[in-house]
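One structure is given below, encoded as structure tokens.
The other protein chains are all here in position, but one chain of the complex has been omitted.
On to chain A.
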Amino acid sequence: MDGEDDAPKSLMEEMYANGIEGVDDAPSSSTSTTIRKNRPIISGEQLDIEAYAALYSGRTKIMRLIFLADHCDNSGMQLEALRMAYDELKKGENTQLFREVVQKIDGRLGPNYSTDATWCAMVDRKADQRKDKLESELNAYRTNLIKESIRMGYNDFGDFYYAHGALGDAFKSYVRTRDYCTTSKHIIQMCLSAILVSIEMGQFAHVTSYVSKAEQTPEALDPPTIAKLRCAAGLAHLEAKKYKLAARKFLEVGPELGNSYSEVIAPQDVATYGGLCALASFDRTELKNKVIDNINFRNFLELVPEVRELINDFYSSHYASCLEYLGNLKSNLMLDIHIHDHVETLYDQIRSKALIQYTHPFVSVDMRMMADAFKTSVAGLEKELESLITDNQIQARIDSHNKILYARHADQRNATFQRVLQTGNEFDWDVRAMLLRANLLKHEYNLRASRKI
């Protein structure tokens, strides 16, 4: 990568400028990867898989790599991702995923990357042994009724299942520890583990409930934990398509997050998700207050300068460049496991907001100029405007002959008169029908009463 030439000079500045505390031990442990971590990774250029994968750790790294391999069309990138997944899996104990990855590789990477049956068998055997050991220990603790040891026993079980990919069992084990938690620290630990497993499983309802549970124990919450919980909550809202709430949560994440939550999310992701959701759902004042003037969030935005640029462009009405940035980012965003199915919706919303914001201050707008500003054709623009007008998001009318958009403000006085007359008519109709029905009912009732007698 080009950054390596500037390595000695820029390394110091970049490390201090971004304010990210410390540098994690990257798996390949070389300076080049460390530098790469501070460079924009989610950008318009083609995704650098090694750098991308270096942001994460644990199971999510493997899942992301697999997702990448499934969804990108470049076979070079595919194989690269699968290779890294294979390596990572070899370090762990998840034989199920290992077999899947091997199947996907399909022998394309040579004999080193094929089914290693001996390794699988060995891992499985060790797993069984460990499981038996854990069970016996747990039973012992249970008979002795020592709360702390029982809790640790279940915790270990949870970790064991998680490492082996049995997410449902892991979740159950973690939840079992709840009864044996004594201090708030324990509760926090349990909540965090449950959240982690739920995110991996994709069950974001649990995420929300455990986040709120954790937030209810304020004593043991230190800033990194708060930041982690906010990230998790933001992810849950994102999955539930509640973009405004997701944006708010992501924007509240403090810089203490650092790289401490790499099992789930990277700070680049916080910036991207938060920025895009905010752009799609906030109005101008909120955007200015919470995003542009937000000092904490600025640190995150530095990691993804394209997102920062596009937010500034949108706010200063440079729609063409804003939309261009968005277009460039799209291909990489589609490879991210959390946001890929929301990209289209978010983009549509951002585009509509841009169109509405453009037309808002004017009485009349030349559609040719507007089409230039949005880098689209006049016919396409006309269609988009038409749908926005029909949805009542823009109050205007199109002069199709001269291609001008005229703002149209409804005449309140006439509208009021019309409504009054209409209400009067409806009242008239309703009351007359009601009196008629009452009469019928009375008749029927009288008939029945007379029959009874």
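Criterion: contacts are C-beta pairs under 8 Å (C-beta built on N, C-alpha and C of every residue); 3 or more make two chains touch, one makes a residue touch a chain; residues count from 1.
Note that in this section contacts and distances are computed from a predicted model.
Asks: Of the candidate names "mannose-1-phosphate guanylyltransferase", "Phosphatidylinositol-glycan biosynthesis class F protein", "COP9 signalosome complex subunit 3" or "DNA polymerase delta subunit 3", which one corresponds to the UniProt protein name of the undepicted chain?
Replies: "COP9 signalosome complex subunit 3"
Asks: For the chain that's not shown, point to the residue among A:Ala205, A:Ile356 or A:Leu421 touching it.
Replies: Touching the chain that is not displayed is residue A:Leu421.
Asks: Of the residues A:Asp106, A:Glu135 or A:Asp399, which one touches the chain left out of the display?
Replies: Per the contact definition at the top, the residue touching the missing chain is A:Asp399.
Asks: Please identify which residue in A:Asp132, A:Asp341 or A:Glu444 touches the non-displayed chain.
Replies: Within the whole complex, the residue contacting the unshown chain is A:Glu444.
Asks: Hey, which chain A residues sit against the chain that's not shown?
Replies: Contact residues on chain A toward the absent chain are 386, 389-390, 397-402, 406, 411, 413-414, 417, 420-421, 424, 427-429, 431-441, 443-445, 449.
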